[in-house]
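For this depiction, one protein chain was excluded, whereas all remaining protein chains were kept in their positions.
First chain written, first letter: the chains are A, B and C, and each begins at residue 1.
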Amino acid sequence: MIRTEEMLLNVGPQHPSTHGVLRLLVKVDGERIVEAEPVIGYLHRGTEKLAEDLSYTQIIPYTDRMDYLSAMTNNYAIVHATEKLMGLEIPERAEFLRVIVMELNRVASHLVWMGTYLLDIGAMSPFLYAFRDREQILDLFNELCGARLTYNYMRVGGVKWDAPAGWIKKVEQFTTYMQKQIKEYHDLVTGNEIFIGRTKGIGSYDQQTAIRYALSGANLRVTGLNWDLRKDAPYSIYERFAFEVPVGEDGDLYQKYLCRMKEIDESLKIVAQAVGEFPSEGKIMGKVPRVLRVPEGEVYVGIESPRGELGCHIVSKGKDKPWRLKFRRPSFYNLQILPILLKDENLSNLVAILGGIDIVLGEVDG
Amino acid sequence: MSEEEKKPPVRPKPAAKKPEPKPLPPSPKQPVMDALATTLKEKFGESAVMEGYINQPNDHLCTLIISRENWLPVLQFLRDEHSTPFDYLQNASAIDYETHLEVVFHLHSLEKKEMIAVKVRLDHENAELPSSTALFPAANWNEREMFDLMGITFTGHPDLKRILLPDDWVGHPLRKDYVAFDKEV
Amino acid sequence: MDTLLLYLGPVILLLIVLGFVTYAILAERKVIGWIQGRIGPNQVGPWGLLQTVADILKLLIKEDTIPKNADRTLFKLSPILAFVPSFAVLAVMPFSAQIQFANIGVGLLYYMAVSSITTIGILVGGWASNNKYALLGGMRSAAQMISYEIPLVLSVVGVVLTVGSLNLNEIVAAQQKTWFIFPQIIGFIVFIIASVSELNRTPFDLPEAESELVAGYHVEYSGFRFAFFMLAEYVYIFAMSSLTTVLFLGGWNAPFGWTFLPGILWFIIKFSLVVFFLYWVRATMPRIRVDQLMQFAWKVLLPVALANIVLTALLKEVPFLAHYY
Partner (left out) sequence: MIGLIKGLNVTLKNMVKPKVTYNYPKEPLQMPDRFRGIQYFDPDKCIVCNQCVRVCPTDCISLTGKKNPDPEQKGKVIDTYDINFEICILCDLCTEVCPTEAVVMTNNFELSTYSRDDLFKNKEWLFKNDKNIRSENTLNPIPVKKPAGGASS
C-alpha cells in the first residue's frame, strides 16, 4: 500500500542558515512545512542573573555579548536606563559620539544582515562585499575604542574615549564611500529577478498581527506602520537630525530588504549630519560619582536597535548593583512569529523567512 | 545583601543623595493617571486597582498595580476598550522583591504614543497568574521565560515549559532564594 | 599501434580530465575569490597551485564512514553510478579534427542519454544515506535533472535540424562559416540555462543548497566517495562546456579565419570562456526556489525551445536566410 508520511526534520542547532544555534523542529509533508517549532536557549548565558551580582559598570561588557552585531546600541540601552534613573546630564560631545557610533553600528549590522540573507538565498558575493564594507566600520570602532565587536565603549555619564585625531574625518569619508557602495548593492541585488522571485510576496503578514506579536524594528515598519523610537520616543539627541523612517506596505521579504537598505541610507544621513555639527571641544564624561549608587526606583527605556526595540528594565534598591535587570531583546520578540509565517510554506522559504526576521541568537537567548 | 527596610519600592525617590525623600513636584501626567484609575475602579470595582502612582524618573510613567483576579479583564479593557488603546506589549518582566513577586507589563499605545506599566503582585508559594497569551500573542514566550526563570505558573498557557534553560533544570534562577548548584565553575 | 592507442587514449584522457578537474576547482576558487575581493587559495604551492592536490590527498586518506542505518550496497554503488557516465560521455566529444575517441552517428543523442544516468546515482546516494536532508536533495535533484533534460534536448534540435545530423563532427564542420550561436541564439540561451541546471550549479544548485539542505544528497559522504561525487560534478562541467563549444561556438573552428592557432587551442579558448561564464554566474546569482525551478522548466524553457524548433524549420524555407539554417 502506498501512503505518504509526514517527516520530522530537525533544522539546527548546527545548520548553516540558522544564524547561530537556533533549532527548528519542522514537520514536513514532502517539501511543504506543516508545522514548525523554534527551540531556543542554546546560547543562554544568564545575563540577567549575572547582572544582579555586577556593578553597573561591569554589566556593560556583558551587554556587548547580547546582540554582538550591534554592541553599541546594547551599551547605550544599559547606560541610558541607568542615567535616566540617576537623572544624569550627558555632555553634548558624548551624545554626538554616541549617536555616531550607534548609527555606524546600525549600518554595520544591516550590512551583515544583507550579506547573510543573500547567502541564505544562495548568492555568495554580496556577503563578501557587505563584509568588506563593514570591515571599515569595524576599523573605525577599533581605532575609537580598541575593539572590533565587543566595544565596551559607553559609560554611565558619557563615553570612555574621545574621538582620536582625524577620526571624525575618517567617518565622513566613510559615509561618502558607503553611499556610493549602496548603489552597487542595488545593482547587484535589488534588481535581480531571481532575488525578487525569492522574496516578493513571501512571508508577509499584516499590521495587526505585527502589533499583536509586538514585532519591532523593520519587522514592524514593513507592514506600513511608521514606528521608530528615534522619532516616536526620542532619546539622546536624535531630535536634532533630519531623517526619514522607511516603511513598507504588506510586510513581505522584499520590502523588508528595501526597508533595511533604506535604513542604511538614513543612518548614513544621520552620521553625516552629526559629523557636520560635531562640537569641536567639550567633555566626554558628565559628573558621575566614583561609585555608582543608583537611587531606589524602577525604569524602563526602549531604544531603537537595528533589530527593533531594545528595552532595558532596571529595578534598583539603591545599591551599586541592580536588584533586577531585564532586557527586552528584540530578536526574542520577533522570532515568536516564525511558526505562523512558516506554516504551509515551502521548505526553501524557511531560510528566506527566518533570515528576513534578522535574529541574533545571542540576543534571543540572553 | 541585607536590606534595612524590607518594603517594596512603591514610590520612587528623587535622584537626590539625601536619604529623606524630598516632596516631588506634581507630575503633569497626574490627571491622566487619575482618570485611568477612576475608569478602572468604576468598571472593575474598587479593589481592582490596588495602587496607582507615577514613576517620575521614567518620563512620568503611569504605573498601576492590579489585583490578581482582575488581571486579564483589565488587560483586555486596556487593549480594546480604553480610549487610548494600549495594544502593543512593549515589555513583560517579573521581579522578585523577596516579600512578593511582581509581574510587570509595559504596554504601549502606538496610536497615541503613550505608555503605561501594569503590575500584579504574587506570592512566592502560590505564584499563579492567568495567561495573557490569547490577548497578546507576544506574551507567549515571555510567560514561558518568566515561568522558566522566575517560577510563575501561567494558567491557560498553551505550551508552558522551560524556554531558555534545559528541561531538567532544577529551580528558577532569578528568584532571590535560588541557590546555585555550583557556585564557582 | 592502433590497439595501443585504443587502450592508451582513454587513459590519457582520464588523466587530462583529472588534471582539468584539479585545476578547474582551483580556478573556480580563484575566480570567485577575485570577484569577491579576495585572493583565493595561495598557501599550498606557488600561487596555491597545489591546493586541490592537497584537498584530494586529504579526502583520500580520510576515514571511510558509512552511516549505521545506510543501505551499504547502494551507498557504495552510488558514487560509481554518478561518476562513470560523466566520463563515458566524453568519448564522443570532438576536441579537434583529429582528437576524438568515438565518431558515432548519434553522438549528440548518446551524450544526452548517457548523462542522464547520473541522476540515478544521485538519487540512489540520497536514498541510501538514510538522511532526511540527503533524501530531499536526491529528490530535488531527480526532479530537476529530469525536467531540464527535456528543454536541453529540445534546444539542440534546432542545431540538428540545420545540420541534418546528430554526429558531433558534422555539427562542427557545419559551423565553418557561421557559428550556431548567431542563427540559433534562442536555442543557445535555452541550452545554457538548461545546462547550468543539469550541472546543478548556481542559480540551480538546489540539490546541494547549502543553506537549506546542508549539503544535499552527499551530506553523509566523506573521503573517497565524496571525492567521486565532486569529480563527477566537475567532469560534467568539462563535458558540458565542451558540448556548448561544439554545438554553438564552432568547436575547433577558428573565428574570422584566424587559423594561425591550431584548432585544439581555439577549442580550449572557447571552452575556457564557457567555464569562466559558469564561475561568474555562480559568483553573482542567488538560488532559485524549487517550485520556481519547475515552473521555469515547464512553462518557460520548454515552450521557448519548441518555438525555436518551429522557427528554425520555418526559416529553413525562407530563401534569403536558408543558407544560415
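Observations
By our rule, a contact is a pair of C-beta atoms (placed from the backbone, for glycine too) under 8 Å apart; a residue touches a chain by one contact, two chains touch by 3 or more.
No experiment lies behind these values; they were computed from the predicted model shown.
The chain not shown here makes contact, within the complete complex, with A, C.
Of the candidate positions A:92, A:135, A:265 or A:345, contact with the unshown chain belongs to A:135. When the full complex is taken into account, the listed residue touching the unshown chain is A:145, out of A:66, A:94, A:108 or A:145. Although one chain is not drawn, the whole complex shows that of A:189, A:214, A:271 or A:310 it is A:189 that touches it. In the full complex, chain C touches the omitted chain through residues 31, 34-39, 280-281, 283-285.
Residues 54-55, 57-62, 64, 125, 129, 132, 135, 142-147, 150, 152, 160-161, 164, 184, 187-196, 285 of chain A touch the missing chain (whole complex, contact as defined above).
In this text, only the chains that are shown with their structure count from here on.
Chain centres here are Cα averages; for chain A and chain B they lie 26 Å apart. For chain B, residues touching at least two other chains: there are none. The touching residues of chain B, when paired with chain A in their complex, are 3, 9, 12-16, 55, 57-59, 61, 87-91, 93, 95-97, 104, 106, 110, 113, 115, 117, 136-138, 140-141, 145, 149, 162-166, 173-174. Contact residues of chain A toward chain B in the complex are 40-41, 44, 46, 48-49, 84-87, 211-214, 225, 227, 232-233, 295-302, 309, 311, 313, 315-318, 323-324, 326, 328, 332-333, 335-336, 365-366. If you check the complex, the residues on chain C that touch chain A are 32, 35-38, 132-133, 136, 140, 202-203, 205-206, 209-212, 214, 282-292.
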